[in-house]
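Yeah, one chain of the complex is gone here, protein chain that is, but the others are all in their spots.
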Amino acid sequence: MLISCVAYENGRKLADIEPGDIHRYLVKPGSFVWVALLEPDARALELMQAEFNLHPLAVEDARHGHQRPKIEEYGDLLFAVLHMVEPADGELRVGEVAIFVGRNYILSVRSGAEKGFQDVRARAEQEPELLSRGPGYVLYALMDAVVDRYFPLLDALETELERIEEQIFAEVSPRANIEALYALKQRLMVFRHAVSPLLESLGDISGARVPLVCAGMREYFRDVSDHLQRLDQTIESIRETVSTAISVNLSMINLQENATMKRLAAYAALIAVPTMIVGIYGMNFEYMPELRWRYGYALVLGIMAAIDGYIFYRLRRSGWL
Amino acid sequence: MLISCVAYENGRKLADIEPGDIHRYLVKPGSFVWVALLEPDARALELMQAEFNLHPLAVEDARHGHQRPKIEEYGDLLFAVLHMVEPADGELRVGEVAIFVGRNYILSVRSGAEKGFQDVRARAEQEPELLSRGPGYVLYALMDAVVDRYFPLLDALETELERIEEQIFAEVSPRANIEALYALKQRLMVFRHAVSPLLESLGDISGARVPLVCAGMREYFRDVSDHLQRLDQTIESIRETVSTAISVNLSMINLQENATMKRLAAYAALIAVPTMIVGIYGMNFEYMPELRWRYGYALVLGIMAAIDGYIFYRLRRSGWL
Amino acid sequence: MLISCVAYENGRKLADIEPGDIHRYLVKPGSFVWVALLEPDARALELMQAEFNLHPLAVEDARHGHQRPKIEEYGDLLFAVLHMVEPADGELRVGEVAIFVGRNYILSVRSGAEKGFQDVRARAEQEPELLSRGPGYVLYALMDAVVDRYFPLLDALETELERIEEQIFAEVSPRANIEALYALKQRLMVFRHAVSPLLESLGDISGARVPLVCAGMREYFRDVSDHLQRLDQTIESIRETVSTAISVNLSMINLQENATMKRLAAYAALIAVPTMIVGIYGMNFEYMPELRWRYGYALVLGIMAAIDGYIFYRLRRSGWL
Amino acid sequence: MLISCVAYENGRKLADIEPGDIHRYLVKPGSFVWVALLEPDARALELMQAEFNLHPLAVEDARHGHQRPKIEEYGDLLFAVLHMVEPADGELRVGEVAIFVGRNYILSVRSGAEKGFQDVRARAEQEPELLSRGPGYVLYALMDAVVDRYFPLLDALETELERIEEQIFAEVSPRANIEALYALKQRLMVFRHAVSPLLESLGDISGARVPLVCAGMREYFRDVSDHLQRLDQTIESIRETVSTAISVNLSMINLQENATMKRLAAYAALIAVPTMIVGIYGMNFEYMPELRWRYGYALVLGIMAAIDGYIFYRLRRSGWL
Partner (left out) sequence: MLISCVAYENGRKLADIEPGDIHRYLVKPGSFVWVALLEPDARALELMQAEFNLHPLAVEDARHGHQRPKIEEYGDLLFAVLHMVEPADGELRVGEVAIFVGRNYILSVRSGAEKGFQDVRARAEQEPELLSRGPGYVLYALMDAVVDRYFPLLDALETELERIEEQIFAEVSPRANIEALYALKQRLMVFRHAVSPLLESLGDISGARVPLVCAGMREYFRDVSDHLQRLDQTIESIRETVSTAISVNLSMINLQENATMKRLAAYAALIAVPTMIVGIYGMNFEYMPELRWRYGYALVLGIMAAIDGYIFYRLRRSGWL
């Protein structure tokens, strides 16, 4: 589906154009074309391939999807794939955007993600002096938008982790904690797969040798790289904390087991001692003087109560009960 | 066993030729020979060594098998070894294909794997403009085929892992889960041994200095490298998840132990308390007025039932039963 | 908030100047301006950006805060972000200082941290021969101050760790130990996030290619780097020790469980054996000669006491009691 | 002890010579001397040092032994130390061979290992065209022999690991498994210490800059390196599997504990319930009609048997028994 197809000249919008007319604008000096597609069919991609003369391997990647985030050069063409992460019913949905950038065009192919880049285009059109830098700047703006959307989602994971930590130390439901930690780790991996390959690839455009379309944009891409490094560090932190939390939770489970066993032992003692005593007076010896005492029965009951009272006091004091 | 031996000229099949005639075609400009062997005997390999003038160390590697995946240069000769992974009775069988690539020939020696490369050859023959690039392209096509066959197998491992995860949290048979996780990890290692050395070696042909036979094919080999990186990332993910799952399973085992102990304690309490009470009335004191009551017996039975009812209610509410 | 704004010439203080006059001093040869801001509002930062002609991306980073520690070059401008760690109610508070360094100016923007750099300025003004080296030296002095303030805080963590270790082996409250270790690890991460990205970035200014403003200061920045490496090593040590301590604590919990079970078993034995014996003499057989003995009852009580005494002695000796 | 001292010319054996005559042969063009020593005394080493003009630090290393595997250059001299691993009474014995290689000589000093290199020499003498390449080839042949001898030993470790794995899942003697895994890991470290430093060192002679004595042998040393990488990968695999097996074994221990506790609970239930019932009829109430029934006793026994039968059936079905 075609979202928009616009020609720009010196940073200002020239016109909405027809995809079939793109090649006419590509020859105009100082202008470039910015096309946005959403889950295009094969025919639409072929048209773009023809108009922009895209490399077949890059087009194939965009068609098949399920790529790792990456930035590749095919001659003059820069081809980038980014993961778009969106919350969906408590889960994380991973979409993709494939971006083709040439000297005077930029084409984004989005799929599996709901939120588009209309806001990026709007903001860019309000800053013609930046937009006049051409497709390289648009690439930066798109990457910056994708990466900035990771932050609130990762913050949510951190908050969730803090919630679980509290549960662990409150010794509430270790079973639920472990499930929550496991789920958290799975969601964390979604971010790791989105962030770390991209960070690696970005080294190539913000590093020593910069592709032509990004010339003069080094600081901008380093800024994206910097954001990614922050995300990467947060991911690593959460990951390490989750590991620790899992083993701490195991310790808590063992502690609870220990506590259970102590209570079991305590209650057993409270019952077993009187049972033994009543057994004594259930013996059938002929000469057991106590049996004939007037208050023998009451005395024994009293003694048993006293002993249990004492045991109870001792166990309570030592924390077994 | 000779599978096929074909001479190509400008990307088109010239003729099926006899192995002994290979050297005649090697001198023709613009043509190359593509030979496929399956578990050849020593004689067949010697013939090929003579026809193509192969390096003895490379031939020895192909003969002995059990190599790591690798890509090596012997002067003009490029020698590659790939692992072919195939499912066999629920296990994974690892075969090998050794590929010798020269300026105008390519020789593949397959062993221990059932599925061949007939489909690769058929597809290549339908695209003469690509096949006309020569042995370098065939090498790419073979590698691409081998690597693409890893994906469904690794997907199956991921599905299996998800199945085990569900079992873990459903607390079904932790023993079976642990065996399944262990087996999964073993199978995962098969892939790791297939993927990661190859990925490393590929850096050499898709990187800075490209061997002659791969000249102009850089994007294609980078594409294979990209697929391998995706596989590698998936392998790492599964591996980490398996580790976490093993420790989560251990926690679940401890939780079950805890639950068992609680039930044990609960049932013990339900029985021990009445046992103590009946012991009391088994005592032989002369003055125990209750013993003479008309409904003493019924009363005691009732009291015991009431106490057990109360204990049962409390334990059920606190989740011990 | 403006803390101070001073112009220096040949290492000596020239005058406190107005922010709006800064550009006048920037043209004087041999002099430089040192400005310190505390949590400035947007307007104050814009003024500085205009006076010093700062790069917008760097200014944006200073405004938003929550950056990783880093040192970046924007043309002639060197932009550094450092974390300032301060104790606050038993927690660690992380503030930031962003530093802009040019050929003849240095601007520090502090936020979220209480302690400033008045002491650094005072010491620098007492050593004019060093201060005459210009903004590069001031950058060093600020970094050195920030880094040196990490040491006592990290030492406190080490002391805390030693305290916990003692608790672990004294088998006091494993639950509290685990919470303390977990909290310690969280605080450790604050330092890791402060130290390791900075160490990485410092490689660029103390390494091969040195930015202009740091020319001739290589040994000084290497010294900071050296301090950071020491911190980094300490952090790694503590981290590894915390991990080990967590697993040691788990072992201690299991040992306590084992001990609990042994005591449970021991007390059960002490009670169960007499219970069985009294049961024997509670049987109603007609021919049980002992029942008629004069001292049968006393004898049985004596035997039971003897058996329990022996069991007690054995269990005590084997450490179960 | 001198094993052999032979002069070669153009790959063919010239003569067995006296150690004292070595220097005479060193000046002959196209010839080289190959000396093999076994645990030589100080005097023998000094003689060699004098004859070949060896570097004192290298000679000292050979004399002291207990070196890491390494390959070092001392000017023209290449000095290599390899570990020789041999089975000895179920343990692994680590011997060493130090090899000095110069332009026209090679000296091997073996110690602590039983098996020598007679077979290597015999095979080399049968291939004069290879031996004529000089000391570099002999170095390769020796290294290849040492490395190839690791394979069957490491295979034995893998077989042993598989045996233990079966034991673990058969739940046979977790204690023995843990000891076996521990011992396996210790033996694995022997190989790691033999393989990985050598692999590192080999990078220097098969890599970019090749020492003079190895000129033209690049493919051969890469072949050794390839074998070492295979060994290294196997070692890593075993190591990781051992770690997993240890934690799996721990889970199995916990599972057994759980099973033990369940059986304990089950048997307790089978005994406690009848004990409670017989207690009831041991009470001394005057009005307990059942006590007077003709078949009351038999009925109670029957009821107890029925209850236990039912409990047994339930516990068996739920896997507790």
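What to note about this one:
Which chain is which? They are A, B, C and D, in the order written, and residues in each are numbered from 1.
The criterion applied here is as follows: a residue touches a chain if its C-beta (ideal position, glycine included) is under 8 Å from a C-beta of that chain, and two chains touch if they have at least 3 such contacts.
What you see is a predicted model, and the numbers here were worked out from it, not measured in a lab.
For the chain that does not appear, the touching partners among the shown chains are C, D.
Although one chain is not drawn, the whole complex shows that of C:8, C:79 or C:220 it is C:220 that touches it. Interface note: of D:70, D:93 or D:123, the residue touching the hidden chain in the full complex is D:70.
Where chain C meets the missing chain, the touching residues are 165, 169, 219-220, 222-223, 226, 229-230, 233, 237, 240-241, 244-245, 247-248, 250-252, 254-255, 257-258, 261-262, 264-265, 268-269, 272-273, 275-276, 279-280, 282-288. As for the chain not pictured, it touches chain D at residues 55, 57, 67-68, 70, 72, 74, 174-175, 178-179, 182, 185-186, 189, 193, 197, 243, 246-247, 249-250, 253-254, 256-257, 260-261, 263-264, 267-268, 271-272, 274-275, 278-279, 281-284, 288, 290-297, 300-301.
We take it that only the chains that are shown with their structure count from here on.
The minimum number of touch steps linking chain C to chain D comes to 3.
Where contacts are defined as at the top, ignoring chain B yields the following touching groups: A, C | D. When chain centres are set by their Cα atoms, the one at the greatest distance from chain A is D.
Taking each chain's centre as the average of its CA atoms, chain A and chain D sit 41 Å apart.
Within chain D, the positions touching two or more other chains are listed as 282.
The touch graph of the protein chains shown is a line. Every pair of chains that touch is listed here: A-B, A-C, B-D.
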